[in-house]
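Sharing a structure here in structure tokens format.
Of the protein chains in this complex, all but one are displayed in their positions.
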Amino acid sequence: MTIHDDQQLLPKDGAGDVNRADVERLDLNTELVTVNMGPQHPATHGVLRLVLTLDGEVVVSAQPQVGYLHRGIEKIAETLTLHQAIPYTDRMDYLSPISNNIGLAGAVEKLIQFQVTEKCRVMRVVCCEMARISSHILWLATTALDIGAATVYFYAFTEREKYYDLFEKMTGARFTVSYGRIGGLARDWEPGLAEEILRVVRETPKAIKECENLLSRNRIWIERNQDVGPISADDAIDLGLSGPNLRASGVEWDIRKAYPYFGYDHYDFEIPVGEHGDCYDRYLVRMEEIRQSVKIIEQALKEYDPSLPLFPQDEQSRKIFLPPKERVLTKMEELIHQFIVATEGPKTPLGKEIYFAIEAPKGELGFYLVGSGTNVAHRCHFRSPSFVSLQGLPIMVKGQMIADVIATVASLDPVLGEVDR
Amino acid sequence: MSEVIQEIARKFPAAVKEVAEYAGETTLVVEPGQAKAVLRFLKESAGFNYLADISSAHWPDEGRIDVVYLPRSLKTGEQLRVRAPLPVENPVIETVSDIWRTADWLEREVYDLMGVRFGGHPNLSRILLPEDFEGYPLRKEYPMEGDDEWRNYLPPEEKP
Partner (left out) sequence: MGSDAVSLDLDKKTREDLDLIKSGVVMGTVSKFIDMARKNSLWPMPFGLSCCAIEMMAMVASRYDLARFGAEAMRFTPRQCDLMIVAGTLTKKMAYAAKRIYDQMPEPKWVIAMGVCTTTGGMFNAYSVVQGIDHIIPVDVYVPGCPPRPEALIYAVMKVQDLVMKERWEPGKRRLHGHYRGRDPKYGALPVLESGPKVLDEGNPEESGKPTWRKGYFGG
């Protein structure tokens, strides 16, 4: 689907527009200056460092330097059992932790060839889409703040706090939730939570509209975003961009449609696609994705039946997942069961390898797992979307003004926890 | 999918060592010397225009390091895993960063953490860890913690 409509596109008259060609034509024989931006900079979304070579205000080259948040998550995950590795995935893309650990759970299930229940799939879809909405809302808040629209920051955070509340009710934690489990989810939903999710989610488009009213036709926003940081579809594919960044360039590619997981093929939703691949299109794509996510959640919650079991009930499957905590504390058999699962856990097949990708809010989050014959993965590689999309930054900002670097970095939505892992 | 593999087997008879299927995914184990030719064929003739991932795995008992490529066609959604086993003593393979530009950083990451050298890479340097880091953390013999880790790590002021 296209994201532009007449209402959103303001005809540009060019007044006040910086004509970059003019800047280049001036030819002042200026000396090239190398500027170090970061690793501590308010607009680099963490600890990204950019080495910019500038000709006056025009960027000649930009070299991203990453690794300032390299925490060795892959190495740690290879020394722990796969259950223990789940909380580490929370800290990778910390804007949407819930979709990360559900992604790892899905990858392990693919490796051990395990089928989750229908109810679990529905709940996972709802969780992943809620993560997408809350992540995009936070992206909107920080990007608007970077560009100077501080009001949106407060509006957006008001909305995100509602999602924090839902996550807290769902998982017990507000932020790093660790909700995914191999074979299911950590716990069932409380009665009434589904209705509350529906209520909050239905209000979100209104809140987003409020922010859009402040931005989409705002003169400053358009000047700062349109034709800034453009990348063509061919370049985007060649550079491996994924998610909203790829779709803003006009490539209709979504893992949810291409390799449906968790039953995404049952839901009716559209992929928003941009045209120009600039910051403004990336913004429009993300805003439209929020509305599509709301649509998916509404459909999923219709299928949600609280009376169904979250975990499969047969004996073979019960060796995979932990029993419910209240039963562990009262029943002997469940206590033994808990002990066995926690110490042994699911055995991964030796030498078998899988790649499982989910459409995380940032793009394609891939898990490459190699089985070791024990409950520890021999190799646990995470293909993080932010790492790959940062690679496109030098091409996007070349020849642009230095202030556009801020807008471009923000529009790419990199999360440094995920870039460096 | 099978047509592509048959065509590769026909065009590069010495390259394909093994074809493995698991969980609906196809893995093509190729001779490292011919990996680049196979990948170039995939990009240019078979329409695999998108490189999703480059990964690696260290098998200390067998003495090899696998480099794993994941090319994909965005038009058809086809996906293939190409695995090239390298000897652990001298893990060298030709770069594919001139085929897909995304391989640039992905290969640097593999070099940084696993120590595989990519011949012909335009800028093969450490990406996540500092330049003066010793060792390759994702190899199995690298300690998780302890005195052996992060040797020769001195502050910038003291560097000669």
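All chains are identified by letter, namely A and B, in their written order; residue positions are counted from 1 within each chain.
The working rule: a residue touches a chain if its C-beta (ideal position, glycine included) is under 8 Å from a C-beta of that chain, and two chains touch if they have at least 3 such contacts.
Note that the coordinates shown come from a computational prediction; the quantities given were computed from them, not determined experimentally.
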Omitted chain: which shown chains does it touch? A, B
Which residue among B:33, B:63, B:87 or B:130 touches the omitted chain? B:130
Among A:37, A:50, A:69 or A:300, exactly one should touch the missing chain; which is it? A:69
Given A:61, A:176, A:299 or A:372, the residue that touches the chain left out of view is A:176
Chain not shown, touching residues in subunit B: 129-130, 137, 142-145, 147, 149-158
At which residues does subunit A meet the chain that is not included here? 39-42, 46-47, 67-73, 75-76, 87-88, 90-91, 94-95, 138, 141-142, 153-155, 157-158, 160-161, 164, 174-176, 416-417, 420
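We adopt the following convention: only the chains that are shown with their structure count from here on.
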Calculate how many whole Å lie between the centre of subunit A and the centre of subunit B, each centre taken as the average of the chain's C-alpha atoms. 25
Going by the contact rule at the top, pick out the subunit B residues touching subunit A in the complex. 22-23, 25, 27, 49-53, 55-59, 68, 70, 74, 77, 79, 81, 83, 100-102, 104-106, 109, 113, 126-130, 137-138, 142, 144
Going by the contact rule at the top, pick out the subunit A residues touching subunit B in the complex. 66-67, 70, 72, 74-76, 78-79, 110-111, 113, 237-240, 251, 253, 258-259, 352-355, 357, 364, 366, 368, 370, 378-379, 381, 383, 387-388, 390-391, 420-421
